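Every protein chain of the complex appears in place save one, which is left out.
Up next, subunit A:
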Amino acid sequence: MPGEAAASASQTKLERELKQLIVDALKLEDTAPEDIDSDEPLVGDGLGLDSIDILELAMAVHRRFGVKTGSDDSQNREVYGSVRSLAAFIHTHEAKPE
């Protein structure tokens, strides 16, 4: 369906934007945006971000998209699990007028 295709295209665009945001906001010098796999874990063994990075990223996401993290840390761990899950979260929350 065209609607789905458009949604998927905008998700891909959002993922690209997020990768750039991660590299910029966290000053990851060894990593280029295209190096980040949308599905790889952001924390721990994947990209290797730590809790302070995640808080910094949450601030950058809020600045750019006006989206705040959820009110449950276990859900936040899932949201900040990968670029893909973060993009999906932003996509859902951005679409809704506050």
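Rule of thumb we're sticking to: a contact is a pair of C-beta atoms (placed from the backbone, for glycine too) under 8 Å apart; a residue touches a chain by one contact, two chains touch by 3 or more; residues count from 1.
The working rule: contacts and distances are computed from a predicted model.
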TODO: Report the protein name recorded by UniProt for the chain absent from the figure; options are "Putative sulfoacetate--CoA ligase", "Ferritin", "Glycine cleavage system H protein" or "NADH-quinone oxidoreductase subunit H".
DONE: "Putative sulfoacetate--CoA ligase"
TODO: Can you list, in ascending order, the subunit A residues touching the missing chain?
DONE: 26-32, 35, 37, 40, 43-46, 48-52, 54-56, 58-59, 62, 68-74, 76
